[in-house]
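Presented below is the structure to which this report refers.
What you see is the complex with one protein chain gone and the rest in place.
Our next item is chain A:
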Amino acid sequence: MAHLSNSQRVVITGLSIVSPLGNTIAELTRNVFSGVSGIKRLNMPFVDEMDCKIAAQAQFDPANHFSKHTYSMLDRTSQIALYTSVEAIKDANLIIDDAMKPRMGIYLGTGMGGAQSIEDGYVRLYKEGASRLKPFTVLMSMNNAAASAIALEHQLTGPNQTFSTACSSSAVAIGEASRLIRHGYADVMLAGGTEALLTFGTMKAWEALRTLAEEDVDDIGASCKPFSVDRTGLVLGEGSAMLVLESYEHAVTRGAKIYAEIAGYGAANDCNHITQPSVSGQSATMQAALNDADLSANAIQYINAHGTGTKLNDITETNSIKKVFGSHAYELSVSSTKSMHGHLMGAAGALEAVITTLAVHSNTLPPTINLAHPDLECDLDYVPNHSKTLTKLEYAMSNSFAFGGTGAALILKKLN
């Protein structure tokens, strides 16, 4: 379906991250286009009890950024989201006045919500035998805690929703937020994702799924190898990424800088298996985004792939791209930045949308690192190991596919 005839164009005017590749856009830009890995030995007290001892952790201490009172009432997943909301608004140079507050909201994605808080509660109940829990346990662990904290901080009285569709959560949040603006329900939206799931219980649960990458004993940073024949799985990561979305008219009126335009958003479901992706589901997702943007497949020059580094995903995504793009699949470029920042689950789509925005803004494609031995079944241009600069990058797609089957694709456009 093409845009509504009276729709607003939606642009990105602010970006912010807390990530395994740094906590500023400048750090992220430097690292992601230089092929730096954020995957390291897990720095947690429980590491010795893990089979999987690697992760992509964000080097971020929230205690340095919040009052003790605020800090004590928020799970890490909310702390990093709140921080990125403040920084994104600063980056957008946005002054939120009383007139704007009802026309501005927050759509956020998270897979596991306040994982540490719920786990702390269980430890207290089941291990320590406590008869009651901390009064803030519910308020810290509920999935909408982060979005609520952000709305409260900035007094945003517009729409506030939290999307939880596993690994596509924040791509869905960004897409749905862009539709709100497009259809006139809001002028400005914070949209993004947050995830802080590097807890003992959560990591153990992920271990049990047997999708986590084996540690590369020669180079821990090379443990995630998307599209490589020797890939062994994904590496868990944590972080938050936030975008300020704005109607084009609103942004231009206030003289905002514009990184890129959100030209399309598509969502679809596999309906195949709870964990196994399908070509039909993934291709339907990408096609829906193209239809939404009213674009032919040939317009897309770059895809930031979901690219988890699991055996199944990378072949399925490759075949899905071929199905949607035909012969053009061999002309466009694809990369998986998860090779560097790991898999941020509910925040993955947002971080990758930020990276894709930076790519469009700078005409530079981030690499897939650790791709020395390509899988013959993965035969596209995955921008191996080094970034690539184009004369002009006009349209790029960012893919997110999730356990449960929900896929989401965003199309970013250079603003003309």
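What we mean here is this: contacts are C-beta pairs under 8 Å (C-beta built on N, C-alpha and C of every residue); 3 or more make two chains touch, one makes a residue touch a chain; residues count from 1.
Criterion: contacts and distances are computed from a predicted model.
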The hidden chain: which UniProt name fits, "Autoinducer 2 import system permease protein LsrC", "Cbb3-type cytochrome oxidase assembly protein CcoS", "Flagellar basal body rod protein FlgB" or "Phosphopantetheine-binding protein"?
"Phosphopantetheine-binding protein"
Candidates A:H69, A:K127 or A:K392 - the one touching the absent chain:
A:H69
Full-complex touch with the removed chain, picking from A:V47, A:L125 or A:L139, is A:L139
Which residues does chain A use to touch the chain missing from this display?
67-69, 72, 131-132, 134-136, 139
